[in-house]
Each structure stands twice: as C-alpha cells, then as structure tokens.
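Note that one protein chain is taken out, while the other chains of the complex remain in position.
The first chain written gets the first letter, and so on, giving A, B and C; residue counts start at 1 in each chain.
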Amino acid sequence: MSERLKTEICGIKMNTPILAASGTFGFGEEFADFVDLEKLGGVMVKCITLKPRAGNKGVRITETPAGMLNCIGLENPGVEKFLIEILPRIKNKMNVIVNISGSSVEDYGELAKLLNVDGVAAIELNISCPNVKDGGIIFGTNPKAAAEVTSTAKKFTSKPVIVKLSPNVTDITEIARSVESAGADCISLINTLMGMEININTWKPTLGNITGGLSGGAVKPVAVRMVYQVAQAVKVPVIGMGGICTAADAIEFFLAGASAVAVGTANFANPAVTMEIANDLENYLASRNLNLREIIGQVKI
Amino acid sequence: MSERLKTEICGIKMNTPILAASGTFGFGEEFADFVDLEKLGGVMVKCITLKPRAGNKGVRITETPAGMLNCIGLENPGVEKFLIEILPRIKNKMNVIVNISGSSVEDYGELAKLLNVDGVAAIELNISCPNVKDGGIIFGTNPKAAAEVTSTAKKFTSKPVIVKLSPNVTDITEIARSVESAGADCISLINTLMGMEININTWKPTLGNITGGLSGGAVKPVAVRMVYQVAQAVKVPVIGMGGICTAADAIEFFLAGASAVAVGTANFANPAVTMEIANDLENYLASRNLNLREIIGQVKI
Amino acid sequence: MLKIFDTEIISNAEVSANIFKLEVAAPELSQIAKAGQFVQVKVSDEFTLRRPLGIASAKNGMVKIFYRVIGKGTEILSTKKTGEHLNILGALGNGFDTNISGRILLVGGGMGLAPLLSVAEKIEADVLMGGKNKSEVDFWIKEFRAEVDRIYITTDDGSFGSLGFVTSLLPEVLEYDNYAAIYTCGPEIMMRSVYKIAEENNLPCYVSLERRMACGLGACLSCSIDTASGRKKVCKDGPIFEARAVFS
Partner (left out) sequence: MLKIFDTEIISNAEVSANIFKLEVAAPELSQIAKAGQFVQVKVSDEFTLRRPLGIASAKNGMVKIFYRVIGKGTEILSTKKTGEHLNILGALGNGFDTNISGRILLVGGGMGLAPLLSVAEKIEADVLMGGKNKSEVDFWIKEFRAEVDRIYITTDDGSFGSLGFVTSLLPEVLEYDNYAAIYTCGPEIMMRSVYKIAEENNLPCYVSLERRMACGLGACLSCSIDTASGRKKVCKDGPIFEARAVFS
C-alpha cells in the first residue's frame, strides 16, 4: 500500500483517504469481489438504529439526471444483531465506521454506548436522513439540537464521533460550528438533498415515500461548495462526499478542505470505483511529487 | 394558438404556460429566430437593477454533471436604459416580466415604482441571486426580510408581483408563506442552488466569483420537491422552474402544483426548446382530452 | 466470484415490436452463470445506474438476453451495434434449483420467459407461455423449441394458441404430466395466480421477482422485500424465491 495515500483521521489509521459512504456499501462484504477492503480508509456501514427497521414501502430508488433519488428509509437489522452477527464477521477486514440514527437524543446516546466496543473504529451520527420522519433530519437542520445529539453521543463513547450534516439547510457553517463546539471529532458531509419525482403516466410520486434523497454527480457542485465552507469554518477534519465518481472529483474535495472523502452512488455503476479512485489519486500525487496533506485545503482563492 | 394551453396568471393572459427563465433568455429578442415569442407565457427578462452593473469578473460559467454553474452576477444596463431603449422595442412582442434585484428594501421599492409602466406585464423580485453579495440572497433566506421586500414592492406598483425564491434554505414553505402574507401575487421557484467547482490543475475555483449557481437537469428533483411543498403551503399561483428540458419535465411541475413553468438552462442546448415543450405538452393533454388546469396540482399522494 | 465483464456484442436485433434479443461473447460468464441469474448492464456513461436484465441463455461462450424497450436505458441499449462492447456485471442472484429430480413446468408471461429459457437449457422441462399476441410469443417458441418437449401457448387476443391467460390453461396442463415443480416468471399478478394453482395441486412453486435495483450486490437495500423468513434482498437472496415464502 502506497505511503503517499496513508493518513490518519481522529486517530483512525487509513491506508487511503477513500472511504465508502453509508448506505451504498452495505457492510463492506458485499463488495469484497471488487474491492480490497483494507485499501479503503473505512467503510461507513449502513445506518444502524436501536430496533430493527424494515424501511419504507414501495419503490425506493429512481434514476434522475446524473443522479438518483432514494428513500430506503434506514432499513437495518438493529444494533443487537449488528453487534452479535455482523460486526464480528467484518471487524478485522476493514475500518468499521458505524452510521447511527435515532428518534431522540437518548437514542443516539444509547447507540453510542452499545457501539463502544472493539472493532468499531468510529461512529457517524446520521442527523441528516431526509427519508424518515424520525431519521434525525430534525436534528440536522437545527444547530442546537445537532449540538445536543453530538454531546450526548460523546458522553457515551470513547470512539471518535463523526457528525454527518444535511445539505438541506440555509447555513451549513452554523450547524458545523455548533457540532464542533459540542465535541464532534470530525464532520462528514453531504448527506442527500431532498428531492422528488412524479410519474407523468400514473400521476403518482415515483417513490413510495413521496420524496427521497438526491445523490450522485448532480449534487457534486453543492457538496464541494459546502465542504469548502465548512472546512473554513471549523478546525476538526472534514470527510467530504457527494457525487464523487473519479479521482478528479475526489481531488476537488481535498483542495476544498476535505481530509478524506467517501464514495457513495458511484459504487453502483462501478463496484470497483473506490480502487480506481485510489490508484488515480496516487498517480496524480506521484506525478506532482506531492503527499496527500499537501493538497488538503489548498484551493487558491 | 391552442385553446388547451391558454391560461391566465395574476391577470396576465398567456398563450401557453411555458415561460423563459430570467437570465437565460436575454430580453427575448435574442431567441426570435427560434421562438414565436407570443407563444411563450412570458419572458422573464434578465435581472434589472437601479444602476448599470458589469457583473462578476473572470470565468462565469462551467458545465457540471447534467447541469451548469453560473456567476454572471446581475450584469445589466440599469433600469433607465431598460425603460428607454429596451422596453419600447420588446413590449409589443411578448409578455415582459421584469426580474429585479436590489441591495436594500428601498431599491426594490424604487425599481417597482419605475417599472410601473405600460408594457411591463409583471415584476419578479429576485431575492435569491447567490452570485452577488447584494443580490438579494440575504432577503431570500430570511422570511421577515423577504416579506418586507415584497410589501414594499407591492406598495409602489399596480403590476402583479412575483417573488422568486431561493432553494438554499432549510424550509422553503416558511419563506413562501411569509411572502404570500406580505402580498405576493405569485411565487416562482427555484433559483439556482449554490455550488462550486475547483480546477484540479490550477487549484483555483473555476468561477471568477468562487461559487456560482447550479441549474439544469441536475436540480430538477429538488425543484419538483420544493414546488410541491410550496404549492401545498400557499394559495397564490406558483411558477415552477429548475431543470426543465422536456414536456415530461414540465408536466411533473404542473402535477406538483405549478400553474406555469419557466425554462432556463435548456434554452442553451436547444434555443427552440420552449416551442417543443409547448407542442409536446399540447399533445400530452390532447391525447388525454384534458385541459391544463386539470393537471395542475393533481399529483396523487 | 462476481466480476465485471467487458463483452463484445455479437448481435442485437428486434425480434418483435420493441423487444430485442442481445447476444454477447462472454466465455467466462457463460460458464459460471446459473439458470435464473441476471446481470447488471452498463448501458452508457450517461447513466448513474446499471440496468438489471435476466440471463436467458448461457452456453458456448455466449450469453443471450431478451429485453423490452420501456425507457431511456433500454432505448439506448437497442441502438448498440454488433462489434461494440458492453460492460456487464454478473452473474448475480441465486438462480433456480437445477438439481431437482423430475420434470419442471415453466410458466412465463412476456419478458418473464427470459430466465425460464435458461432453465430449459439446463434441465428437463415443458413450458407454458403467455403473451399479448402471436408476434410476442413467436420468437419465444423458436427459442424454446430445442430446449423443451412440449410448449403450451396462450395469447391475450387469441391470435395464437389458446385465448386467455396462462393461468386459464395451467390446470389443464398440469393434468398432462406429473411435474416435480413449477418455475414461474412474469407479471406479479400472474405469478400469484400460478402459485395458487400450484398450491391446490400440492406442487412446489418457485418465482422470479423483479424490483428496482441500484447495486445488484445486496448492499443498498433498494430491492428489499418481506418474506416468511424475514427481510430479503431480491438481488442477492433472490431473484428466485419459493412462492410460499413471498406470496402468503
């Protein structure tokens, strides 16, 4: 594994700064035929809640121009099954970052406590899922609530706490500063933009949940802008995501100030894309004789 | 001109519910070789300010996945020149809707007053330009300020006042309700989403203004969602826009609750696109033996 | 072992109105593919998602697919020419059980016949097929002829075979032979009726389900369904399920 790409974020040693985004990569194993999981900076596993959830009914995805809408709705086996069945199977294969969501501040605290175990590299607070009423979005759009969730989670875990922000806000820096003050060790963004599609033949919303989250190339300019704004506003490291499909896309995020990036939707078109991004990033750096940290936040204004 | 597509919004008689979005269609004349301007519901002309403006320096546009970023920055000849030179030339050729922007509440009032003349069908308050510090975005992200701008403009004009909303907000319905209470006759949305691109060779932002406004197909799902939300929240008519490229796209907006739609970025790929949309919309309605009003807001939830 | 294959298009021709037969040279895929599995086709760089299509045949280094043009993706696929390359991810899903002893009755409607053809290629089977009209079953007859003993046909308009749906003819067909099981694929409403008749006849029944898919790998949960044994992913745990587990 190349030295050039090695990095460390909140004490998590990463072989590359390329992670897999929550909800798009299962528990990592599903991509084992295409990806050297150790070469990823980490896998942000599908969102875990206290109780098992079945997610939303009806159609859950639809393709949109250069993107897609999803309304999976936090389907997951629940934290207990995750700890007993899944974590032991995956924990030695990758950096496991557990994305969690709750319907109350206490839920986040309890999840943080339960997940404060060996094999969990960090927890990522999903306060930004637009697809379920109790999916945290109420926390993600309110700086005070976001801070409360963050400090509560911090109280119950010794793991690094990453807070994942919603782009559906007027001022992303306000929320970022707020969760930083509340103790967030790292900020990740963006989650999906809330969108909708209507079937003009049936006159019904395509998605079972009426609206869904927009992701993929379409959102990249919004994501780069927000990562840039947040990186200016806070001191903690930022994990950037939103529409990354190539190393060139990833480099935009690094220049904007991201210390690492996560790839989501692009895994669907090409399950090996994270490896290609890592390799192309390495070539980009090598050809300029640079290390990763020499490009982070280096956009010239 | 087909009866089926004729409509009236705030007393403005329109031959079709297809308008041209501000900033993408100049003063209409530029498209005369491709478009029967009378067949458009109206042309929302490029934003007018009190004084002439040169706009932003440097690169002003760049293409992004299924969209583009622009930072034109409200370049325009100023209201005086508009009234003396341009309006007389265009006023009998189309419904002229004048998009205006100011740096203070008073600016909007003064512009509204100056434009309260024959040949202006309506004014559209641009409180959502993300590309200039004083371009109204401060008004567009604050319900109180948005209401103040609206009521001031209303005071100085007898024309219908359309308020154009910014999508860069946490709760679009809050602003919509606020400007409705302040007297808005109509609401148009969405303006562009704020985005950014970084050139990975020069490490500089592509755009001269660092950030720019995202438009085109990429934003359509966000626009449909917001139009749907706003149409539920207010009683005044809504003009929907954001990524409309085909009649199918336009129909999504009608079903979501738009009484008319505007086409922006798509005019660049195909300057005749508004005419094609009008024709295809007519066929869609004719084949179902429907009138326009029978599809507005008819999404089945 | 799942893989991404760079395949060459051998042919891609319309076999009935808006229905295309696609043949690609894919030696390794054709060897590993099991009956009833599917692939995720990358139609063009323009799209964010691949398109899931059933493997209708996999032999002699070739993989055959039948698809109906219903949207932008299949439309662009239909313009691809012989010699062009196609990026295919596969083989996905569990596939039908082809170690079963006894003769199988395949019951398919429309494009649902595609995965059933790949079963006929591997084991002893008869087929009961339904389509809108003669032109929509004709090409299937040609494909199935070499692979099955008997072909029963219904068309919605009676232009060929019996008038009506496969489910009208099914009880009669079941009397002609002692089938070990029914494998069915087609519109969900049809499969439910087939399952009911299978139950009445105490026959095991397996169905091939369709859901919108993003990853095809069991990771994104686009395609989750409820089954008698809990939540399952159509792309990975399926697309083949025991009918009883998903329809009752």
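In this section, a contact is a pair of C-beta atoms (placed from the backbone, for glycine too) under 8 Å apart; a residue touches a chain by one contact, two chains touch by 3 or more.
Worth saying up front: this structure is predicted, and the values here are computed from it rather than measured.
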| item | value |
| --- | --- |
| Contact set of the excluded chain (shown chains only) | B, C |
| Contact residue for the chain not shown (choose from B:62, B:101 or B:209) | B:62 |
| Per the touch definition above, residue among B:3, B:33 or B:118 touching the missing chain | B:33 |
| Contact residue for the chain not shown (choose from C:46, C:149, C:172 or C:200) | C:46 |
| Contact with the hidden chain (one of B:12, B:72 or B:194) | B:72 |
| Absent chain, residues of subunit C that touch it | 45-46 |
| Residues from subunit B at the interface with the omitted partner, ascending | 23-26, 30-31, 33-34, 46, 54-55, 59-64, 66-68, 70, 72, 75, 216-217, 265, 267-272 |
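Please note the rule applied: only the chains that are shown with their structure count from here on.
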| item | value |
| --- | --- |
| Most widely separated chain from subunit B, with each centre as the mean of CA atoms | C |
| Closest chain to global C-alpha mean, per-chain Cα centroids | A |
| Centre distance in Å when subunit A and subunit C are each reduced to the mean of their C-alpha atoms | 36 |
| For subunit B paired with subunit C, centre-to-centre distance based on mean C-alpha positions, whole Å | 48 |
| Centre-of-Cα separation between subunit B and subunit A, whole angstrom | 34 |
| Touching two or more other chains - residues of subunit A | 64, 66-67, 216-217 |
| Multi-partner residues of subunit C (each touching 2 or more other chains) | none |
